[in-house]
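A protein chain is absent from this complex, but the other protein chains hold their places.
We just call them A and B in the order they show up, numbering each chain from 1.
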Amino acid sequence: MTILIYVLFGIGLAASVLGSVALVRFPDVYTRLHGATKCTTFGSIFTTAAVIVYGFARGGAAHQTLAIHSIIALVALLLTNPTGSHAIARAAHRSGVKPVGAVVDRLEEES
Amino acid sequence: MLVFLATSIVAFAAYLLLTLPSGTVGLWSVEELVAGAVLAALTGLIARNVGFPAERKERRAMLRMFNPLRWVLFLVYLFGPFLFAMARANLDVAYRVITGKIRPGIVKLMPELSTDLGRTLMANSITLTPGTLSVDIDEDTHALYVHWINVSNTEPSSREVCGSFEAWARRITE
Partner (left out) sequence: MIVSSVAFFAVAAVLSLCMIISVVRIGLGPTVADRVVGLDTINTMVVATMIVLAAAFDQVVFVDVAIIYALLSFVGTLYVARYLEKSP
(Lines give C-alpha, C1' and ligand atoms only; values in the text may rest on other atoms or scores of the structure.)
Protein backbone atom coordinates (compact mmCIF):
# COMPACT_ATOMS: atom_id res chain seq x y z
CA MET A 1 0.00 0.00 0.00
CA THR A 2 2.87 2.37 0.83
CA ILE A 3 4.42 1.72 -2.58
CA LEU A 4 1.10 2.46 -4.31
CA ILE A 5 0.88 5.81 -2.50
CA TYR A 6 4.44 6.72 -3.51
CA VAL A 7 3.79 5.74 -7.14
CA LEU A 8 0.63 7.89 -7.25
CA PHE A 9 2.54 10.83 -5.76
CA GLY A 10 5.33 10.34 -8.31
CA ILE A 11 2.98 10.40 -11.31
CA GLY A 12 1.13 13.42 -9.92
CA LEU A 13 4.28 15.42 -9.25
CA ALA A 14 5.74 14.60 -12.70
CA ALA A 15 2.55 15.83 -14.38
CA SER A 16 2.46 19.02 -12.27
CA VAL A 17 6.09 19.91 -13.00
CA LEU A 18 5.45 19.21 -16.69
CA GLY A 19 2.43 21.54 -16.61
CA SER A 20 4.33 24.47 -15.15
CA VAL A 21 7.27 23.96 -17.53
CA ALA A 22 4.80 23.86 -20.45
CA LEU A 23 3.32 27.13 -19.19
CA VAL A 24 6.71 28.83 -19.49
CA ARG A 25 7.87 27.21 -22.72
CA PHE A 26 4.93 27.30 -25.16
CA PRO A 27 4.56 30.31 -27.51
CA ASP A 28 0.95 31.55 -27.17
CA VAL A 29 -2.15 31.54 -24.95
CA TYR A 30 -3.87 28.53 -26.50
CA THR A 31 -0.90 26.18 -26.42
CA ARG A 32 -0.16 27.32 -22.85
CA LEU A 33 -3.73 26.47 -21.92
CA HIS A 34 -3.17 23.00 -23.41
CA GLY A 35 -0.19 22.39 -21.14
CA ALA A 36 -1.58 24.06 -18.04
CA THR A 37 -5.07 22.56 -18.01
CA LYS A 38 -4.28 18.97 -18.96
CA CYS A 39 -1.16 18.48 -16.90
CA THR A 40 -2.24 20.23 -13.70
CA THR A 41 -5.64 18.52 -13.70
CA PHE A 42 -3.98 15.14 -14.23
CA GLY A 43 -1.42 15.92 -11.51
CA SER A 44 -4.04 16.99 -8.97
CA ILE A 45 -6.10 13.86 -9.71
CA PHE A 46 -3.13 11.66 -8.85
CA THR A 47 -1.92 13.52 -5.73
CA THR A 48 -5.51 13.57 -4.45
CA ALA A 49 -5.90 9.88 -5.28
CA ALA A 50 -2.81 9.20 -3.17
CA VAL A 51 -4.41 11.02 -0.23
CA ILE A 52 -7.64 9.04 -0.74
CA VAL A 53 -5.74 5.73 -0.71
CA TYR A 54 -3.85 6.89 2.38
CA GLY A 55 -7.10 7.81 4.16
CA PHE A 56 -8.76 4.47 3.48
CA ALA A 57 -5.59 2.50 4.26
CA ARG A 58 -5.02 4.19 7.65
CA GLY A 59 -8.61 3.38 8.66
CA GLY A 60 -10.50 4.94 11.55
CA ALA A 61 -13.33 7.48 11.36
CA ALA A 62 -11.13 10.59 11.01
CA HIS A 63 -9.11 9.22 8.12
CA GLN A 64 -12.17 7.90 6.29
CA THR A 65 -13.72 11.37 6.57
CA LEU A 66 -10.51 12.78 5.09
CA ALA A 67 -10.79 10.37 2.14
CA ILE A 68 -14.47 11.12 1.47
CA HIS A 69 -13.93 14.89 1.58
CA SER A 70 -10.97 14.49 -0.77
CA ILE A 71 -13.24 12.67 -3.25
CA ILE A 72 -15.65 15.62 -3.18
CA ALA A 73 -12.75 18.06 -3.72
CA LEU A 74 -11.63 15.94 -6.69
CA VAL A 75 -15.10 16.07 -8.24
CA ALA A 76 -15.16 19.86 -7.80
CA LEU A 77 -11.75 20.16 -9.51
CA LEU A 78 -12.79 17.88 -12.40
CA LEU A 79 -15.96 19.90 -13.02
CA THR A 80 -14.50 23.39 -12.77
CA ASN A 81 -11.08 23.09 -14.42
CA PRO A 82 -11.99 22.41 -18.08
CA THR A 83 -14.89 24.87 -17.89
CA GLY A 84 -12.58 27.61 -16.63
CA SER A 85 -10.01 26.99 -19.36
CA HIS A 86 -12.79 27.01 -21.96
CA ALA A 87 -13.90 30.45 -20.65
CA ILE A 88 -10.33 31.80 -20.82
CA ALA A 89 -9.82 30.50 -24.39
CA ARG A 90 -13.07 32.06 -25.60
CA ALA A 91 -12.33 35.38 -23.89
CA ALA A 92 -8.81 35.43 -25.35
CA HIS A 93 -10.13 34.84 -28.86
CA ARG A 94 -12.83 37.51 -28.52
CA SER A 95 -10.36 40.04 -27.13
CA GLY A 96 -8.28 39.59 -30.29
CA VAL A 97 -5.41 37.26 -29.38
CA LYS A 98 -4.50 35.28 -32.50
CA PRO A 99 -3.01 31.78 -32.32
CA VAL A 100 0.69 32.06 -33.22
CA GLY A 101 1.67 30.22 -36.41
CA ALA A 102 -1.84 28.87 -36.98
CA VAL A 103 -2.35 26.66 -40.02
CA VAL A 104 -6.09 27.30 -40.09
CA ASP A 105 -8.49 29.45 -38.02
CA ARG A 106 -12.12 28.59 -38.79
CA LEU A 107 -13.48 30.72 -35.94
CA GLU A 108 -11.82 33.86 -37.37
CA GLU A 109 -13.09 33.11 -40.88
CA GLU A 110 -16.71 32.61 -39.92
CA SER A 111 -17.39 35.29 -37.31
CA MET B 1 -42.12 21.31 -8.59
CA LEU B 2 -40.20 18.41 -10.08
CA VAL B 3 -37.20 20.67 -10.58
CA PHE B 4 -37.41 21.92 -6.98
CA LEU B 5 -37.44 18.32 -5.71
CA ALA B 6 -34.53 17.27 -7.91
CA THR B 7 -32.34 20.20 -6.79
CA SER B 8 -33.20 19.59 -3.13
CA ILE B 9 -32.35 15.89 -3.36
CA VAL B 10 -28.96 16.61 -4.92
CA ALA B 11 -28.20 19.28 -2.28
CA PHE B 12 -29.28 16.95 0.55
CA ALA B 13 -27.12 14.12 -0.79
CA ALA B 14 -24.09 16.44 -0.93
CA TYR B 15 -24.75 17.59 2.66
CA LEU B 16 -25.05 14.01 3.91
CA LEU B 17 -21.82 13.03 2.18
CA LEU B 18 -19.96 15.94 3.79
CA THR B 19 -21.15 15.15 7.35
CA LEU B 20 -20.80 11.39 7.02
CA PRO B 21 -19.73 9.79 10.32
CA SER B 22 -21.37 12.09 12.86
CA GLY B 23 -23.89 10.19 15.01
CA THR B 24 -26.36 7.46 15.84
CA VAL B 25 -29.32 7.56 13.39
CA GLY B 26 -27.85 5.36 10.70
CA LEU B 27 -24.54 7.14 10.30
CA TRP B 28 -25.80 10.66 11.02
CA SER B 29 -26.97 12.57 14.09
CA VAL B 30 -30.51 13.98 14.28
CA GLU B 31 -29.29 17.59 14.28
CA GLU B 32 -27.33 17.12 11.08
CA LEU B 33 -30.31 15.47 9.34
CA VAL B 34 -32.71 18.30 10.30
CA ALA B 35 -30.26 21.06 9.39
CA GLY B 36 -29.47 19.32 6.11
CA ALA B 37 -33.14 18.97 5.18
CA VAL B 38 -33.88 22.64 5.92
CA LEU B 39 -30.84 23.87 4.01
CA ALA B 40 -31.60 21.57 1.05
CA ALA B 41 -35.17 22.86 0.84
CA LEU B 42 -33.88 26.44 0.96
CA THR B 43 -31.35 25.70 -1.80
CA GLY B 44 -34.08 24.18 -3.96
CA LEU B 45 -36.30 27.26 -3.48
CA ILE B 46 -33.53 29.69 -4.40
CA ALA B 47 -32.12 27.70 -7.31
CA ARG B 48 -35.30 26.40 -8.93
CA ASN B 49 -35.00 28.89 -11.79
CA VAL B 50 -31.21 28.93 -11.97
CA GLY B 51 -29.83 25.41 -11.91
CA PHE B 52 -32.18 23.95 -14.50
CA PRO B 53 -32.65 25.26 -18.04
CA ALA B 54 -35.97 26.74 -19.09
CA GLU B 55 -36.59 24.59 -22.17
CA ARG B 56 -38.71 21.50 -21.72
CA LYS B 57 -36.39 19.24 -23.74
CA GLU B 58 -33.32 20.28 -21.74
CA ARG B 59 -35.15 19.81 -18.45
CA ARG B 60 -36.14 16.29 -19.41
CA ALA B 61 -32.53 15.53 -20.35
CA MET B 62 -31.39 16.79 -16.94
CA LEU B 63 -33.97 14.74 -15.01
CA ARG B 64 -33.06 11.66 -17.07
CA MET B 65 -29.66 11.74 -15.34
CA PHE B 66 -31.29 10.50 -12.11
CA ASN B 67 -31.32 7.01 -13.65
CA PRO B 68 -28.56 5.05 -11.82
CA LEU B 69 -27.78 3.03 -14.97
CA ARG B 70 -26.46 6.21 -16.59
CA TRP B 71 -24.17 6.82 -13.59
CA VAL B 72 -22.68 3.35 -14.01
CA LEU B 73 -22.16 4.09 -17.70
CA PHE B 74 -20.57 7.44 -16.79
CA LEU B 75 -18.18 5.79 -14.31
CA VAL B 76 -17.22 3.15 -16.90
CA TYR B 77 -16.50 5.96 -19.35
CA LEU B 78 -14.53 7.94 -16.72
CA PHE B 79 -12.23 5.11 -15.68
CA GLY B 80 -11.98 3.40 -19.08
CA PRO B 81 -11.45 5.39 -22.29
CA PHE B 82 -11.31 8.82 -20.59
CA LEU B 83 -8.50 8.13 -18.10
CA PHE B 84 -6.52 6.31 -20.79
CA ALA B 85 -6.88 9.24 -23.20
CA MET B 86 -5.87 11.64 -20.43
CA ALA B 87 -2.67 9.70 -19.68
CA ARG B 88 -1.86 9.76 -23.39
CA ALA B 89 -2.55 13.51 -23.42
CA ASN B 90 0.14 14.06 -20.80
CA LEU B 91 2.73 12.04 -22.70
CA ASP B 92 1.78 14.00 -25.82
CA VAL B 93 2.29 17.36 -24.05
CA ALA B 94 5.61 16.09 -22.63
CA TYR B 95 6.79 15.22 -26.14
CA ARG B 96 5.81 18.66 -27.46
CA VAL B 97 7.39 20.50 -24.52
CA ILE B 98 10.70 18.74 -25.11
CA THR B 99 10.84 18.93 -28.92
CA GLY B 100 8.84 22.14 -29.45
CA LYS B 101 7.14 20.62 -32.50
CA ILE B 102 3.70 22.22 -32.90
CA ARG B 103 1.36 22.91 -35.82
CA PRO B 104 -1.62 24.67 -34.24
CA GLY B 105 -4.94 25.74 -35.71
CA ILE B 106 -8.63 26.15 -34.90
CA VAL B 107 -10.92 23.63 -36.62
CA LYS B 108 -14.71 23.26 -36.68
CA LEU B 109 -16.67 20.21 -35.54
CA MET B 110 -20.38 19.46 -35.92
CA PRO B 111 -21.33 17.15 -33.05
CA GLU B 112 -24.64 15.38 -33.61
CA LEU B 113 -25.90 15.64 -30.04
CA SER B 114 -29.39 16.92 -29.30
CA THR B 115 -29.01 18.23 -25.72
CA ASP B 116 -26.85 20.87 -24.04
CA LEU B 117 -25.79 18.35 -21.39
CA GLY B 118 -24.28 16.03 -23.99
CA ARG B 119 -22.46 18.90 -25.69
CA THR B 120 -21.06 20.07 -22.33
CA LEU B 121 -19.76 16.58 -21.58
CA MET B 122 -18.16 16.34 -25.01
CA ALA B 123 -16.56 19.81 -24.83
CA ASN B 124 -15.06 19.10 -21.38
CA SER B 125 -13.77 15.71 -22.55
CA ILE B 126 -12.16 17.37 -25.57
CA THR B 127 -10.41 19.92 -23.35
CA LEU B 128 -8.83 17.24 -21.17
CA THR B 129 -7.61 14.90 -23.91
CA PRO B 130 -4.68 14.79 -26.37
CA GLY B 131 -3.84 17.94 -28.27
CA THR B 132 -7.30 19.51 -28.34
CA LEU B 133 -8.97 22.41 -26.52
CA SER B 134 -12.52 23.62 -27.11
CA VAL B 135 -12.55 27.38 -27.71
CA ASP B 136 -16.08 28.42 -28.67
CA ILE B 137 -19.54 27.05 -29.46
CA ASP B 138 -22.13 28.54 -31.80
CA GLU B 139 -25.42 28.81 -29.89
CA ASP B 140 -27.61 28.42 -32.99
CA THR B 141 -25.87 25.88 -35.22
CA HIS B 142 -24.14 24.03 -32.31
CA ALA B 143 -20.84 24.05 -34.15
CA LEU B 144 -17.89 23.41 -31.83
CA TYR B 145 -14.62 25.26 -32.50
CA VAL B 146 -11.60 23.29 -31.32
CA HIS B 147 -7.99 24.43 -31.01
CA TRP B 148 -5.90 21.52 -32.27
CA ILE B 149 -2.18 21.49 -31.51
CA ASN B 150 -1.18 19.26 -34.43
CA VAL B 151 -3.45 19.88 -37.42
CA SER B 152 -3.26 17.05 -39.95
CA ASN B 153 -6.50 17.82 -41.80
CA THR B 154 -8.27 21.19 -41.97
CA GLU B 155 -11.75 19.62 -42.40
CA PRO B 156 -11.63 16.84 -39.82
CA SER B 157 -14.41 14.51 -38.73
CA SER B 158 -15.18 14.29 -35.03
CA ARG B 159 -13.65 10.81 -34.96
CA GLU B 160 -10.24 12.12 -36.07
CA VAL B 161 -10.16 14.80 -33.36
CA CYS B 162 -11.59 13.11 -30.30
CA GLY B 163 -11.95 9.38 -30.97
CA SER B 164 -15.04 7.73 -29.50
CA PHE B 165 -16.08 10.61 -27.19
CA GLU B 166 -19.08 11.68 -29.24
CA ALA B 167 -20.51 8.17 -29.19
CA TRP B 168 -19.93 7.94 -25.43
CA ALA B 169 -21.57 11.33 -24.76
CA ARG B 170 -24.60 10.21 -26.78
CA ARG B 171 -24.76 6.90 -24.95
CA ILE B 172 -24.63 8.57 -21.52
CA THR B 173 -27.01 11.49 -21.98
CA GLU B 174 -29.57 10.33 -24.55
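Rule of thumb we're sticking to: a contact is a pair of C-beta atoms (placed from the backbone, for glycine too) under 8 Å apart; a residue touches a chain by one contact, two chains touch by 3 or more.
It should be emphasised that the depicted structure is a prediction, and the values quoted were computed from it without experimental measurement.
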item	value
Touched by the hidden chain, restricted to displayed chains	A
Sites on chain A contacted by the missing partner chain, in the whole complex	1-2, 5-6, 9, 12-13, 16-17, 19-21, 23-24, 29, 32-33, 36-37, 40-41, 43-44, 47-48, 50-51, 54-55, 57-58, 62-63, 65-66, 69-70, 72-73, 76-77, 80-81, 83-85, 87-88, 90-92, 94-97
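The rule is short, and it goes like this: only the chains that are shown with their structure count from here on.
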item	value
Chain centre separation in whole Å, for chain B relative to chain A (CA means)	15
In the complex, chain A residues that touch chain B	15, 18-19, 21-22, 25-28, 30-31, 33-35, 37-39, 41-42, 61, 64-65, 68-69, 72, 81-83, 85-86, 89-90, 93, 99-108, 110
Complex contact set, residues of chain B against chain A	14, 17-18, 20-21, 86-87, 89-90, 93-94, 97, 100, 102-108, 123-124, 127-129, 131, 133-136, 145, 147, 149, 151, 154
